[in-house]
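In what follows, a single structure is set out as structure tokens and then discussed.
With one protein chain withheld, the remaining protein chains of the complex are depicted in position.
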């Protein structure tokens, strides 16, 4: 009997794995590690249901890739079995380079390396281990494979990654108005001159996709409380590094985190990938639980705020934060906790939140019109898909202890 | 034990009726008639699940009214029990004046009377029968009751009518991307100086509501096949009237429809309301089934098109239809079916489809900002709620037999 | 580009038609007629959402057939493209012989002919029209095709018909606890020695399927109010026939119904199939609307009861109804309405409601155990799949006007 595993998924019903190579990848310890990384980082502090893992998202995106390939083939697009396998592997591993708390900590643990670069490094390792079975997948991922549309399904303005995370995140958070019509969008996809395009009648679904994404950005991903928690997490790690620099013996981040957090390991060598792949959310949580009793008042305050959900206040506004307000608030905290103004800057800080809904300079969404012509969606006569929508929207925030 | 009836609803779970006066209205033959009127007229020819009744929608809107009143009271807004009952009755009966196939046939059966006017006439009748128990409800419906927000909940840019029909129509049609966050919107409602307003943090939900509504308009309500079917229905009735005028004995619309369709009864007198309230979708379907064997080739062709879903083609475009195209197509049909050019105009015709997403001149959506000020949503700095969006969007269509 | 139509379905998302032969069948007037027949007859008087059509159910069962074939092929079961088409056509047309209000009126309109026999007659007609393209489908339907499992998918204890109607009926009625795990059951199906069997690990899903079915029977299909309405419908038609026999000129059932209801047409000839296929729910509703003003007090009373939902009371019990109670109640009605005792028997009557959950004598559910042996589920050591469960459960009812 043919190889077949089925996995229950509350979002799509069932996910089927029917390729032993893919099952081997899923079974790999590095992929299983994604079970212990929360897809939505700190969002669960506002949306208690948002606790799904990055492994679950990867499986979901794999499922949508399966559907997309099925639909494209039905439309007469040629996709070989090897290409199908490659596209599926590429999407399964597209986030394998994520560390604990996903995007929230990206820059803290591995300097100057984006998670995509790390993903490629890890894929290369796996490829060696699996004797080249991932070579085509890596080409698809890096967009060096001739059939561009395969890469665009993995990473583009309308890839299965986005379709899954928007669907999954809105499902688990319970923000049902963020639900997109992923099923219809996939049915509207086709290939024109080697590029992924959307059939004209899918325009309303694309509009709705863009608006749902916008809603998810501001209502969920950049919700002020979520933002406060994620910035607090960063401040905790920054402070930990600061403490370590001052006195290495006075702080312990645990067996695994010690190496990555304090030793600034970033060169793309073999040993570090293994180290990196040992880490997950639990290392960070454990360190924070230990530091909440630390003698440094700044780090203990921040850790308690996060663990007990007594978070710093955060205010979003369309104008930049005034320096005077920051200064006053720091003075207050400095007095209140009896700490220096420098220390207070960990407890009162400002920044920018940005939502780049649709960037035509980057990857575009191409629409195939009934007249056979392809135009970018930004040229469609739609008030929703207006240049205002496309441009980045920036907000300013101040985050402060009180 | 207190009076209580519960009704299963796939959309909201359960709807509770706990007021004998309201139960008496629901039990009235005129309300029960709404079971036999399809909420979405001919949409089920494209979306086979879209077969829910107008009664179901009325109960759903009643349920949302219940929730809205509960939330407003929790926020300290005073609503007496009598006002609660009045608002609930007003929303239950807001569509009682609808005839067969709802909006599709509105102008055909009762000339110069909008369904809202008919609703009031029927409410007045019921009020007499129920010894004045509907008086306050009628005032709320007609906006002559002092607390304006009650009327705005029944009929406004953000009323429970719209919230229910968008939710219910997207649910039954299976167009899940049309789903709105009705629950969140209701929780964001409040009252400011007697008017219904939305709290600032509800803005994303309102945006999403407007976009979903737009999507439902073009993808469902004005879908070209739905439009073709509904225009065909109108043409059938026009042709039936035309045949009747030429030779009254040559056409029969059935016991009940004969009176309303051929006798042009429209004056607001007692007898006609009873007559009107006898009609439902089945009368129209029966007439069409009889006429499909009529000797008049025009009406038989149209009736077969509708019953057997061999519909006239319809093309939507942003430019007006050229007269020359209409003429050519009529000539073709005239030759093909051996009918006159006048007759051919029932089988080839053009028109406009319009979607007035948000009309600031009419009723507006007022947002209550955190600074305590109220502004219309059109003044919010949002690309989505842009003037382009607010203006009516018009499309032109040609519908033709081939 | 390959032929492809997609249909939105709130239950399964999308249903795809990718075979022009199947699309031709769906487009046939006789199939389109199923749009105008309510799948759940009078259940919508209790569950207002239960208004889905028999066409929708047929499409849903077709979709599950598609899934089942896909899964079986993945397990190495050979199914040719022609067999796939045949199985899909058979399931699409399995209920084509249903008349208005489905089961409720089965015996009233076409005497001595079960809807399955009518289905075959209609399929044969269609087969002639389509030049033999349905021959294999008819063999599958009649179980004369060698691969028995194809017939078992269409009609057996665990066929896609039941899986769809339980799923769809629970979805539209909002009785979510009736939901079955159709998706998992389909994944557990396989073929053993030419027969459809269920893999051992699917036992819990089968148990749940049987229990959900039981729940749907008593809570929905045989709900006392639904039963009252459906019996009233039958009594109306019986009374109409009685009136017609006494005085043919005194009653009119409308153009189409007149022929079938009063002329007792039942022989399986060409002309009658066409006649039969003209009928749908609207004919019955129209007759009832006309008869509610009839001078015969019995029929007018019954028609008003149904239309205005002032239904006869119905009581279910495990013991037979006492003759004395029936007599007393008839005397009361006879006096109240000034009608004869014979007439009163239309307004006070009794009967039996039966639920044959699982009949091992008929078709059985075979389980394929890990040891390679097949046993009927009734032999599984499960308290739920106990002989008590398998036997028919009978209840007695009295239905009476008051």
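We just call them A, B and C in the order they show up, numbering each chain from 1.
Here is the rule we use: a residue touches a chain if its C-beta (ideal position, glycine included) is under 8 Å from a C-beta of that chain, and two chains touch if they have at least 3 such contacts.
Because the structure is predicted, anything quoted here is derived from the model rather than measured.
Chemist: I'm checking contacts with the chain that's been left out. Which of C:144, C:247, C:295 or C:318 qualifies?
Modeler: Per the contact definition at the top, the residue touching the missing chain is C:318.
Chemist: Could you tell which one of A:309, A:327 or A:394 touches the chain left off the display?
Modeler: Of all options in A:309, A:327 or A:394, contact with the hidden chain holds for A:309.
Chemist: Which of these touches the unseen chain: A:21, A:130 or A:285?
Modeler: The one listed residue touching the chain not shown is A:285.
Chemist: Return the single residue from A:101, A:141, A:171 or A:244 that touches the missing chain.
Modeler: From the options A:101, A:141, A:171 or A:244, the contact with the absent chain belongs to A:171.
Chemist: Over the whole complex, note the residues of chain B touching the chain we left out.
Modeler: Within chain B, the residues that touch the unshown chain are 1-2, 4, 6, 13-14, 18, 74-76, 183-184, 187.
Chemist: For chain C, enumerate the residues touching the unshown chain of the complex.
Modeler: Those residues of chain C that touch the unshown chain are 175-177, 179-181, 184, 204-205, 207-209, 211-212, 214-215, 218-219, 318, 381, 383-384, 386, 388-389.
Chemist: Against the chain that's been left off, what residues of chain A make contact? List them.
Modeler: Within chain A, the residues that touch the unshown chain are 7-11, 13, 27-29, 32, 35-36, 44-49, 51-53, 55-56, 59, 171-176, 254-256, 278, 280-283, 285-286, 289-290, 307-310.
Here is the rule we use: only the chains that are shown with their structure count from here on.
Chemist: Taking each chain's centre as the mean of its CA atoms, which one is farthest from the centre of chain A?
Modeler: Most remote chain from chain A, centroid-wise, comes out as C.
Chemist: Quick check: how many Å separate the C-alpha centres of chain A and chain C?
Modeler: A distance of 49 Å separates the two centres.
Chemist: If a residue has to touch 2 or more other chains to count, which residues of chain C qualify?
Modeler: 13
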